[in-house]
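Would you mind keeping the following structure in view while I ask a few things?
Missing here: one protein chain of the complex. Every other protein chain is in place.
Going by the order they are written in, the chains are A, B and C; count residues from 1 in each one.
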Amino acid sequence: MIDAFTLPEWAALAPPLLLALTALVLFAYDSINPRSTNRPVLAGVAVVGALASLVTAVWFTLAGTGADGPDAGYDLWFVVGDSVTGTGAIDLFGGQLVVDQMALFFMIVVAVVTALVAVASYDYMAGHAYQAEYYSLLLLAATGMSTMAAANSLVTIFIALELASLPSYALVAILKDNRGSVEAGLKYFLIGALSSAIFVYGISLVYGATGHLQLEAIAEMIATGEADAYSGLLGLGIVMLIGGFAFKTASVPFHFWAPEAYEGAPAPIAAFLSSASKAAGFVILFRVFTTAFPLETTTAVIGLDWTIAFIILAIVTMTVGNFAAATQQNVKRMLAYSSVGHAGYALIGLAALTVDGGELVLGAAMMHLLVYGFMNTGAFLFVGLAEYWGVGRTFDAYNGLAARAPVACAALAVFMFSLAGIPPFGGFWSKYFLFTGALEAASANSALLLVAAALVVNSALSLYYYSRLVKAVWINDADPSLDRDFGGTPTGLYAAILFAAVMTVVLLPAFGPVADLAIDAASAVLVS
Amino acid sequence: MTVGIEYYVLLSLALFCIGLFGVLTRRNALMFLMSVELMLNAANINLIAFAFYHGNLTGQVFALFTMALAAAEVAVGLGIILVLYRNFRDVDVTVPSEMRW
Amino acid sequence: MMIETILAVTFAGALLTFLAPNRIAGKLAFAISLIPAGLSLWLFTAFDGSGNALLEGGELAFENRTTWIELGAYEISWYVGVDGISLPLVVLTTILTTLAIMSSWTPIDIRESQFYGLVLFIEANLIGVFVALDFFMWFIFWEAVLIPMYLLIGVWGGPRRKYAAIKFFIYTNVASLVMFAAFIALVFSLDVSSFGLPEVTQAMLNGGPDAFAGVAGSTVASLVFIAMFLGFAVKVPVVPFHTWLPDAHVEAPTPASVLLAGVLLKMGTYALLRFNFTMFPDQVETYAIPIAVIAVISVIYGAMLALAQTDLKRIVAYSSVSSMGYVILGLIAYTHFGVGGATFQMVSHGLISGLMFMAVGVIYNATHTRMVTDMSGMADKMPIAVGILIAGAFGYMGLPLMSGFAAEYFIFFGAFGSEVLSYAPVFTALAMFGIVIVAGYLLFAMQRTLFGPYRLETDYEVGRAPLHDIAPMFVLLGLIIALGVAPELIFDMILDAVDPILEFGGEA
């Protein structure tokens, strides 16, 4: 075998770096040539950047970067670190950033969603001013999210989180003359600001309790029992951190911004936020709670098992989300609530952690976020397609769309049933694994049976409103009185939607590798 | 003589609560924003105090970051408030409530 | 690989048809459906399996197993194969689909390519349900049947189609969820490392589940048994979980009804046999009486409901509930003839109800009404169709030398001598009274609609039905009589597959 040429370690950050670079390129282009509406170039650059990030992330994953043990033995030519034994998690800047399998996994998710959104935006944003700003903001946000995946210290976490949030506020409100967009932006921003204030305060308390901001260091302080004196302080801090993450992942009670933000924002941005941003929120959530607050030692200090918090959050979140979604009239809003519900599902990933193990369920949550990245993005992009065609926003407005666009509607059906988690689509697996994880944990903590039950009930309910949308487009007949003349067939949107749909279907038979990857990643962070 | 750490914490807590109170009661977007800034600064006080207490500089450095980000946040916020005013002819945060339920 | 070929061909055909232009979709789908039909018949002739797929000593035909996903301790695999229970159902599926497609040339006149594509898609998944031997494969096919059926009812159905479709979809899905959750819980409490049904079955039979989440093993088994029974009970359906059926049937287009009554209901009973009655012999004994009560109620109550209907399709729909009650009775009898008869009834009822729905459909095509009160003397106008309808009706009544009688006789005979079920003769006698009621409502309906002076409320010119409407019914009638005269055609292989169940289950 060829002796693999070894890249420097910082190169492991290539995915976020590439995104950042693209963002800067777009800035430069804009400053050289303001008011440019050369969509092909702009969108092209953005897509290229996102894809580059995606490719590197995938390549690193395959190359076993950040993995250790025999799993890393892929024989690829370019690798970071050692191709035979694997590198183990790569710590950068004194552990401020870390690149391991979980980081790469979520970098992939972010990059994929970004690429899809960028492609779709090509048509959707047609005719809008500030093209360049739009794309560069998009990519900056993506950079932030991609960095969140690697952030390993409360400092970097906070910075990355803000880097992701601030552009997002702007993106939501980017349709300046659209009251909906502005209202959405405002609400998103205000709640966001509030949450980040709480979050920072939480950080300060944790720092007060442990004197460190780097996650391993915190863990060590807790383990060595030096934080015992500040159990209340630490507990309060942890709860406040949860608040910050809850905002990012749109979990109850920090979810209030989500319905409005998604409804008001341009559809691609809604897709971006509800998929990538949510995923990014979850990755830091996972990292902080697995790395900084290992279950056993933390329980010893703060006097309770923090999974209880996530059990409560998970149940409440999925219930609120699904129930509120059930009777929505506005499709986008329904999707928004459903994404709240899905946040509840993903929370099971932490709720079902146990002192010994839990990599299965944590991995399941990661898989779910990946699959969700495809099906949910696709669903929102379909809404984007509908908006592009100027059909209304309500279910009734969607009636009989299948007659006009059978292929896209078939894709929509795929997304809906996959979101509902019924076979034969990818959503089934991830949801099932979450369920399994909950059941497995139930043998240790029977409160998890409640979670499992809630999952079943909510899935049943979600079936109702998802199939309602399928019913609208496929079964109901269009109101003959309004004769819509749709524009042409927007290639960008179609391409994105179809790709997402295909992936959603393909992920059913080809779920094995994804599952392995996710579970490896999960076990890696759990042992650390 | 030095002041006990708990007083700093109480101060910051008080500041935090004042900010929170502002957030909950003020309808003017700018006041809302300022209240949030108060909360952020409450955190900063903590960070600096604890840094002093623990004898490492991490907290103080982080406090600097926080201020910078706070500034950025305000910038974006003001931008949004501007378009808010342009669309609603008002900066009352309770006015834009078209999207609900 | 034969089974894989069948599945692949059918799925590919579905896709092809979906993309084909509407004009040729019907013919194309028919041509395509001939392939799986032919292949499955070849399977039938080449079948060399013995014993039961799930139990020790069961030799499967056309078995194939490859690992699909390895998940921690558990392995999910692609695992197919047929035994004497599933093979007849596979053949039933393919043949019925082919005929259903032909019978829909007349009634289906919008979005044909989508329609036929979905029908083929359903067929593929139905086959999958019957050949799958890994729980996940099975469940995926099981669920994947619902979506196209939902659309078939919803798009091409009658006036209340939307309500019916959503009701069918949600109701059956919720049921599957319950069953699914229960089964997963069961697997976790067993010591198995695979979701292969044989493994799970054997684990159940030697030892059964351990305690799970603080619940004792035996309790787990009982709870799972009940939950799964309820889950399948909706699909079968047994009273009181049957209310989705009449709505779905009445609204569904004829071919959908044919598949729904012909095969989809059999999924429920098949699953009951495969899971509850193969894996839980002890629970079967424990809950024999309540289940038998449910069965008897389904038979009598369903028949009574049918008696009260004036819509021909509703009549057939409710009588399906009644007939499925017989299947439950046969299963719970837990004797060779009982369980074998139940399986035989699945096939037989599939053929007969298919025939009935087609015949009713043909009359509906001509008259655009299904109301008993709207017509009379149809025999005058469409003698052949009516003749077949009468034949089918008598098949339903269990006329000897037609498959219905064989099935019911086996079930009654098996149930009467049941040792698992106490008071078996009483239950048998009660359930058997169904054969009188069924004769009652079918004869009443036929007298009012088919005989007497010709009268039609709707203003349509009734002419003879075209050949491609009649031909499928003749095929079905032929099969019904063939199975009635020589049940051994499939009964042998069925008994061969049923025998181990009772052996391992210990025919008390």
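Keep this in mind: contacts are C-beta pairs under 8 Å (C-beta built on N, C-alpha and C of every residue); 3 or more make two chains touch, one makes a residue touch a chain.
Heads up, the rule we're going with is that contacts and distances are computed from a predicted model.
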| item | value |
| --- | --- |
| Choices "Acetyl-CoA acetyltransferase", "NADH-quinone oxidoreductase subunit L", "DNA-binding protein" or "Thiolase C-terminal domain-containing protein" - which one is the UniProt name of the chain not shown | "NADH-quinone oxidoreductase subunit L" |
| Contact set of the excluded chain (shown chains only) | A, B, C |
| Sole contact to the chain not displayed, among A:Trp10, A:Phe27, A:Phe256 or A:Phe486 | A:Phe256 |
| Residue in contact with the excluded chain [from C:Gly157, C:Pro487 or C:Pro500] | C:Pro487 |
| Absent-chain interface as seen on chain C, which is shown | 167, 170-171, 239-240, 243-244, 301, 304-305, 307-309, 335-337, 340, 377, 379-380, 394, 397, 399-401, 405-406, 409-410, 412-414, 416-417, 419, 425, 428-429, 432-433, 435-436, 439-440, 443-444, 446-447, 450-454, 486-488, 491, 495, 499, 507 |
| Where the unshown chain meets chain A, residue by residue | 186-187, 190-191, 194-195, 198, 231-232, 235-236, 239, 242-243, 252-254, 256-257, 259-260, 302-304, 306, 308-309, 312-313, 320, 323-328, 337, 461, 464 |
| Those residues of chain B which, in the complete complex, touch the missing chain | 20, 23-24, 27, 93-94, 96-101 |
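The definition used in the following text is that only the chains that are shown with their structure count from here on.
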| item | value |
| --- | --- |
| Contact graph of the chains (line, ring, star, complete, other) | line |
| Most widely separated chain from chain C, with each centre as the mean of CA atoms | B |
| Centre-of-Cα separation between chain C and chain B, whole angstrom | 65 |
| Residue list for chain B, restricted to those that touch at least two other chains | none |
| Partner chain B, residues of chain A touching it in the complex | 154-155, 158-159, 162, 166, 169-170, 173, 176-177, 179-180, 182-187, 189-190, 193-194, 196-198, 200-201, 203-205, 207-208, 211-213, 259-260, 263-264, 333 |
| Residue ranges of chain C in contact with chain A within the complex | 68-72, 114, 139-144, 146-147, 150-151, 154-155, 161-162, 165-166, 169-170, 173-174, 177-178, 181, 184-185, 188, 212-214 |
| Sites on chain B touched by chain A in the complex | 5, 9, 12, 16, 19, 23, 29, 32-33, 36, 39-40, 42-44, 46-47, 49-51, 53-54, 56, 58-59, 61-62, 65-66, 69, 72-73, 76-77, 79-81, 83-84, 86-88, 93, 96-100 |
